[in-house]
Structure formats: C-alpha cells, structure tokens
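Excluded from the complex is one protein chain; the other protein chains are retained at their positions.
By written order: A and B. Residues from 1 in each chain.
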Amino acid sequence: MTMTAATTSDAPSETTAKKVSDKSLWLLAPGILWMLLFLVVPMLMMVYVSFWTQTTFKISPILTVQSWVTFFTSDTYLSALWTTVRIWLIVLVATLVVGYPAALYVGLFVRNKTTQTVLLVFCVIPFWTSFLIRVLAWRPMLGKEGAINLILQALGIINTPIEVLLFSELSVVIGMTQIYCVFMVGPIAFMMGRIDPSVIEAAQDLGAGFWRIFRTIILPLTMPGVVVGAIFVSVMVLGEFATAAALSGRKVNLLGNIIVTQVGSLKWAFAAVVGVVLTILMGIVVAALLRVVDLRKAL
Amino acid sequence: MNSSGTKFALGVYTGLFLVFLYAPMVVLGILSFQTGPEGGPQFPIIEWSTYWYQHLFGFTPPSRIAPLPINEALFRSLALSVMTMIVSTVLGVSSAQAFRRKFRGSGVAFYLIVLGMMVPGVLVGLGMALVANVLGIDRHWWGTAFVLHVVYTYPFAFLVMLAILNRFDPSVEEAAWSLGVSPIKTFRKITFPLIFPGVLSAMLFAFTLSYDEFSRTLFASGRDLTLPLAIYGTFSVEVHPNVFAFGVLTTIFSFALLGVYAALMTLSIRRAKRIAIQEEA
Partner (left out) sequence: MSAVLKLSNVRKSYGDLHALNGLDLALPEDAYVALLGPSGSGKTTLLRVIAGFETPDAGSLTFKGKRIEGIAPHRRDIGFVFQNFALFPHLSVAKNIAFGLENRDIDPVADPKVLAARVKDMVALVGLGGLEERAVTQISGGQRQRVALARTLITEPSLVLLDEPLGALDANLRARMRSELRAIRERCGVTFLHVTGSESEALAMGDLVLVLDQGRIAQSADADTIYNQPQSPSVARFLNCYNLFEGTLSSDAFIAPLGTFPLGGTSPRQSGKPGYAIRYDRIAVRPLTDTVANDEVRLEATFVADEYSGAAINSFFALDDGRVFEVESHLSQTTPNALTPQTRYALVWKRNDALVYA
C-alpha cells in the first residue's frame, strides 16, 4: 500500500462536485429551455413588434414609434389604462376585505381539522364550474329583473329595481371580486394554519385583547399569505377582459379588452404596444409586492 | 380563541361569504330549467323544463339556437389538458429535484420558472400569436396553445413538488445508495413512490388549470376550438340557458370525480388497516 497521497488528493473531490452540478443542470435544462422559448421569446417579440409600422391590415418590420405616440396621445386609451389601474386596486382591496375575515375564521377559529378541510373544499368547489360560465351567471343575478332585485323587492327593502347593478363598472367589480376572492382566502388560510396556537394563548394569558393580538401577531404572520394572494389576484385582474366584456356591456374598457379588439382587427403593432404597457404595469405591481415578503423563504 | 362573540360574528360572516360564493351557481342551476327555446337566461322562469339539457345532447328539434359543439371541443379540451398535465408534471418534478442542491443561478432559474404563472394569458397569447405570424407558423391547439398551457401550469407543478421535496427526508435515499443501489434506481423505487401523492396533486392542479384556461388559448389555437373558447364564442352573440345546463352538468361531473377519489382513498386506507390488524392476530 504505497500510495502517493498528496498529488491526486484534491482532484477526485473536484470531479464529484462537478458531476453533481452537471446532473442538476440536466434536470433543470428542459424546463428552463421551455420557458425561454415559449415565454421569454413571445414577450420579447411583443416588445419588438410594438415598434413596427402598422398599415391598415399589415405590419412591416420598419421601426417607428408611431403606435406608441397614438397610445399616449389618445384619450380613449389613456382612460383605459386608468380604468385598468382603478379596477385593479378596487378589486384587490375588495378581495382582501371580503376574503380575510373568512380566512381568519376557517384558519384560526375552526379547531377541528376535518371541518377546516371541508370548509376549504367548499370554497374551492365553485371553481370546478368553468370560469366563463360563472361570469355569465352574474348576468341574471344583477339585472333589472335579476335575482338580487327580485329578492330585495320581495322583501320590501326597495320599491324600484336598482339599475346600476348590471352593465356598469360596479357589476364588473362585483363579478371579479367573487370570482377571485378565493385566491386570497387560500394563501391566507394556509398561513393562518401555520400560526402556533400556543403563541396566541400566551398573549391571551398576558391580558391582550382580540384587536391587540390581531394587530401584533396575526396580521404580521399572515403577511406572506396576503402578498401571495395579492400577486395572484393582481395577475388575474390586470389580464382580465372576459368579465368586463360580459358584465359591462362594452362600457368598461380594460387594457385586456383593447388587446383583444385590436387583434380582432389585425392591428398587431398597436396591440403589442398595449401589451407592453400592461407588462410594465404588471412588473411594477409584482416587484412592489415581492419587496414586502421573500417568497422563496416562505416556502 | 375564547372570545366567543368574535367567533360567532366571524362564523356568521363566513356563512354569508359562502352564500356570496355560491349565489351565481344557484341562480345558474335554477335558470337551467328554463323553458326553451324562447326562454332566455333571466328571470322569471316562464315554465320549468329540462329542454336545455336535452338541447345539449341534440335531442331537441332544430331551432335557431346552435347547440354547443360539445363533442369535438370537449375532446380537444381533454386531450390538451392531459398533454399539458403530463408534460408540466414531468418538468415540475425534474426541476424541483434539481433544486435539492445549491447551485449558482438558482435564484434566476427559480424566478424564470415562476414567471410563467405571473404573466397574464392575454400577454403571452398575444406574444405567441405575433411569433406565429412573423415566423409563418400555423396556430393549433396542439402546438402553439399547448406550449402556452405548459408555460402556465409548469410553475404550479414545480412549486408543489418543491414544497414536497423540501420536507422529504433524504436519509432513505442515502440508505439505498449505501446498499449498492444506483441513484436512478433509487429514485424509481424509493423516492418516487414516496413523493407520489405530491406528484398526483401536481397533476391534478395542472389538469384543472389547463382545462378551464381560455385567454391563452384564445390567441393561440387557430381555427379548432376548445371548450372554453366555444363558450366564449356565445358571449358576444346571445346567451342561452344551454350554457347554464352545461355548467350544471360539468359541476356534477366534478363532484362525481371527487366522490370517486374520496372513495378510493378511504378504501385504500381501510385496506392498509385491515392488513395490519390481520398481522396482529
């Protein structure tokens, strides 16, 4: 056993380290490649085409900022941008306000694990009906002869039907809130479940009232859930067009709607401009939300 | 928590919340029994009937209302969702496995993957339509739409598997290696069976997301429609209760699936317990 120890002692450990990261790379490569080809490339193409020249039905690769100028100098499109931001904010706050107490109840107050699961399943069941059908279902709810008006009139609360419920911005907000609030409840209830009940009991023993406990313990600990929920809801609302189309009777024009109509009339370059504007808006929102919580650690 | 006043108030609130969630579905269910073909999708119910259910299956005499193209569109939706489910789960499992070790650029890779679920369908669909135009590729549900569906569902599968693998105890894998079993075989015979419930939920997630997905598909499928697109087509034209009848049927179908799943789970748990008891005797 006469080995020359020193010279080759470092080499083997180097090669095993390299082998390990090679394997990681092979496992990861297909997924990364897929995202690069089918997510990054289309987005880059959208930015590129936004600078193309748009004739009536064709586009050509001659670069120009004409479409951009059209967007920012037109009242219609700027108001669409403003409407999108406004509705996004309202729906975000609404889903939070509507969803948080329910998550609080299910995640914290319901002690029995089975009941918790059952309640959460009940919240998810509506999702098994197609999104579009659920959007359509709001029409007979909100209309002049809709369910809400009929019930309120039957109970004698109002005498004439409330007209503003359908085909207005309010109907869009109501529809979106109902459809997306579960995306708030889920992550928040999840974070609630991870709160150690003995921490709350200790606070109660020390004499803290409900609001104090809520403010200092529950709210901070559920923040990651709020942020995740906010990201989900924001992504969906900012990209919305179907709910607005179905429930507002073409009165509410979101950036998503504009993209759809422009594509419909083959105005590709302009649609790309609107797409880039929407992307930038999304980027700002998500970046701001991610600053509040480090997602990777929360997992 | 002991403040029963708060608990009661929150309980009532949650009850109202559930009513809020279910109200449109209930209305939808009621209206699906509207008379046809004159009855529209609003109150009052002229007369209760199962006309629209029959209409769905083509059992009614032809009227001016075109039936939903269920057969082909349904087939396409199912096929697309199954393809998406398989591909995104495979990608999700292998990527999560890669993340078990630290490596340089893991932060960038993580956010690149998660980006897929943060970009709204309109944008990605538009981008893909542009790419197809510029490169002169045809748009098909099994091509351009399929890749976009995977872009959307792969991050979900990835995150589910990441959470599962984070909690996975690697010592059983090391034990298998120490016995002379190669890493690939160890993954097949030890790791995979143990993470399978997670893989199953990732698959379920991916299937559900893809099945109902329509904004990505809108721009990228070309002429042949998937089911959501067919329904979307009725948006701008008149809406009829046949859509509602369809919604009721699909919901019942989902309940049935859940029931089957729950029954299978209970059966397998009971069987495991029975074997254990037999052993004791």
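Here is the rule we use: a contact is a pair of C-beta atoms (placed from the backbone, for glycine too) under 8 Å apart; a residue touches a chain by one contact, two chains touch by 3 or more.
Remember, predicted model here, so these are calculated numbers, not experimental data.
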Among B:Ala176, B:Leu225 or B:Val239, which residue is in contact with the omitted chain in the full complex? B:Ala176
State which residues belonging to subunit B touch the missing partner chain. 169, 171-172, 174-183, 185-186, 189-190, 193-194, 272, 275-276, 279
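Everything that follows uses one rule, which is that only the chains that are shown with their structure count from here on.
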Subunit A and subunit B, separation of their C-alpha mean positions in angstrom: 17
As the complex stands, subunit B meets subunit A at residues 1-3, 6-7, 10-11, 13-14, 17-18, 20-25, 27-28, 31, 41-44, 91-92, 94-95, 97-99, 101, 103, 107, 109-110, 112-124, 126-131, 133-134, 147-148, 150-151, 154, 158-159, 162-163, 166, 208, 212, 214-215, 218-219, 227-228, 231-232, 235-236, 239, 243-244, 246-247, 250-251, 254-255
Footprint of subunit B on subunit A - complex, ascending: 20-21, 23-25, 27-28, 30-32, 34-46, 49, 98-99, 101-102, 104-106, 108-109, 119, 122-123, 125-134, 136-141, 143, 145-147, 150, 178, 181-182, 200, 204, 210, 213, 231, 235-236, 238-242, 245-246, 256, 259-260, 263, 268, 271-272, 275, 278-279, 282, 286, 295-296, 299
